[in-house]
Structures are given as structure tokens and as C-alpha cells.
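Note that this complex is displayed minus one protein chain, with the remaining chains in position.
Presenting chain A:
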Amino acid sequence: MKDLIRASLAIIVISGVLMYVVSLLEDTSSAGGGGTINVYNWGEYIDPELVSQFEEETGITVIYETFDSNEAMMTKIEQDGTTYDVAMPSEYAIEKMKESDLLHPIDLNKITNLENIDPYFLDLPFDPGNEYSIPYFWGTVGIAFNPSLLEGQTFETWDDLWDPTLEQEVILVDSAREVIGMGLNSLGYSLNSTDMGELREATDKLKTLGPNVKAIIGDEIVEMMRREEAAVALTWSGQAADMMWINENIDYSVPEEGSNLWFDNMIIPKTADNVDGAHEFINFMLDAEVAAQNADYVGYSTPNQAALELMDPEVTGDERFYPTEEMRERLEVYENLGLEMLGVYNELFLEFKMDMEK
């Protein structure tokens, strides 16, 4: 019995000491004073140095947390048990959150650095007038390929993926809207199409891609391309940048028929505690120097015009990641098609996947 009591006391003492250490660490890692804000972002999607810089400049302590999908983030916010002050969802998630009344309007008068943002990225259809969201990063969907594993094929058009010499070489990202959208684009249709005839045609065309498809997977794409286990992948520009970071052989192209243009944005959830702090944080992230450093670290494309001027021209001049405005005209932003249409897309994607197994 004595043993048990002694062991329990030891555990309680150890936990107490550890808790004390944690509180010490939390104190040293924050400047303290100006309150706290909770930031909820994708993993590896901010330069941690900037968070410390923000804390030093404003005295606001940042509690930083990460999520791995728009859906997970929305669930946490919807459940109301949290008090995130800033989050970074993608555009279609913002539309959904707006519908479910999860967003706090942003006071644009407090966001003085908004003028740094390229007007092209403001007032977009998913949030007219930027009432609820401020652009953070953007990118495209395209084809990452490794010329050293290919015999000179290029990817100017989506149809190049159907090239019979690419048997068992193509990886697709496991996402209904990207794949069906690619099918629609290759036929010259809008990737927001709700026309059943067009969707059927696109799915039937996708089925003929079957023999070329090696795998339909998620984030593993980056690692597979880096290790040269596959030569061609349908993926997002950010993932392509990640691949190129390690494997310099890889190239990226956005086919000329058009593709998807996506945006991740900063928002203030309805459940926010420190709305003023959230505004300060958003404004800070839009500062030209801050945004430039962040884009440098994260590797995605920044919508911040003033930051672009501060960055390495070799990066910002790279039309694969910073397509010119003329090229962007061929790109389309996803519209929220509603639950029913999303179901149709998922159904068709499933049909395509099932067909592959035959």
C-alpha cells in the first residue's frame, strides 16, 4: 500500500513540475501584455519567425495551431468549443462558412495594408467586397512532370495526358473537383459546369485515361515525384513547388485550355475572442516585407504586389508559379456548387475510379 501511495505522489509531483516548466516556457515564448490571439492555419503555412516578430511588435501572444483540411477546420469552428481568432480556409470553404454564418465581418478600415494587395485578388465572387476574407496565398492546378523520366513529351494541353506512351506513368490527386474539373477543361468546358451532359462527357473521356493512370493518391504525391517513382502528376502548384525544392528535374505546367485558380484567405471566425488582435494580425501579414519573407518560406504565390517587388525576381518572374494576367484569364475559381452538385461530382469521380479497377 505504501508503495502505491508513494508512486502516486511521485507521479503527481512530476506532473506538477512539468506543468511549471510548461508555464515557464509559455511565458518566455511570448512577450505578454497585449492579450492573446489564437491562429488556426494549415501545417507549415507560415514562417514561425514572423509569429515571434508579431508578438514582439504588438505585445500580443499568438497561440498557433494547425489543421490539415478545410473540413476539419470548419468542424472545429462549428462545434463552438474553440475561440480561434484568425483562420486560413480556401475559397469554397469561405462560401460554405458564410452560408452557415460562421464568419465575423472584417473592418477594412483597420486593414491599412490592404493597398499592398493586387486588386486582381480583391472583390472575388466567393466574397464580394472582401467583407469576410483577405487573400493569403494563391495558386493553380496543373501538371508536374519529370522530363528526365520522359521521352520528350510536353504538357501544353490536358490532352497530352492521354498520350499512349505514358502508360502507367500518371498520378492523379485524389480529389473529385480537381479530376472531374480536368476532364471538363480538356473538353473546353467550365470546371464549374452543372450541365449533366457535359459532366457525363467529361467522365467518359476520363475513363479512357485509365491505362495511363498509375495511382490516385493524396499528399504522398510529393514524395513519389521526388523519388522519381512516377513521371507525371496532376497536382496543385504549391505541391509542385515542394517537389522542385528537392528534385530539380521536375517541371510544372498549367495547360492552355485552362485550369483552376485557388485562394487561401484569412478570416475571423464568429467565435473569435480578440477581434481587434485578429485585425492587427491580418494587417501585419499584409505588410510588404512580412509577406515577402513569408512567401519565401512557404513557397506558394503571394497576392501581395508590394511584396513581389521585394522578392527575388527569378521567383516572381517564374510564369509557372506567377502566371501573367493574360494567362490567368484562362483560369477559373471554384464556385460553391451546392451540396447536391457536389454529390454529383463525387458520384462521377467514384464511377471513374471504379472503372479503373476493371
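Throughout what follows, contacts are C-beta pairs under 8 Å (C-beta built on N, C-alpha and C of every residue); 3 or more make two chains touch, one makes a residue touch a chain; residues count from 1.
Just so we're on the same page, contacts and distances are computed from a predicted model.
Asker: So one subunit is absent here. Using its UniProt record, which name fits best from "YCII-related domain-containing protein", "MBOAT family protein", "NADH-quinone oxidoreductase subunit F" or "ABC transporter permease"?
Answerer: Of the names offered in "YCII-related domain-containing protein", "MBOAT family protein", "NADH-quinone oxidoreductase subunit F" or "ABC transporter permease", the absent chain's UniProt record gives "ABC transporter permease".
Asker: Using the touch definition up top, pick the residue from A:Met74, A:Leu184, A:Val222 or A:Leu348 that touches the left-out chain.
Answerer: A:Val222
Asker: Kindly note down the residues of chain A that lie in touch with the hidden chain.
Answerer: Listed in rising order, the touching residues are 1, 3-4, 7-8, 11-12, 14-15, 18-19, 21-22, 25-26, 28-29, 38, 42-45, 48, 63-68, 76, 79-84, 219, 222-223, 226-227, 242, 246.
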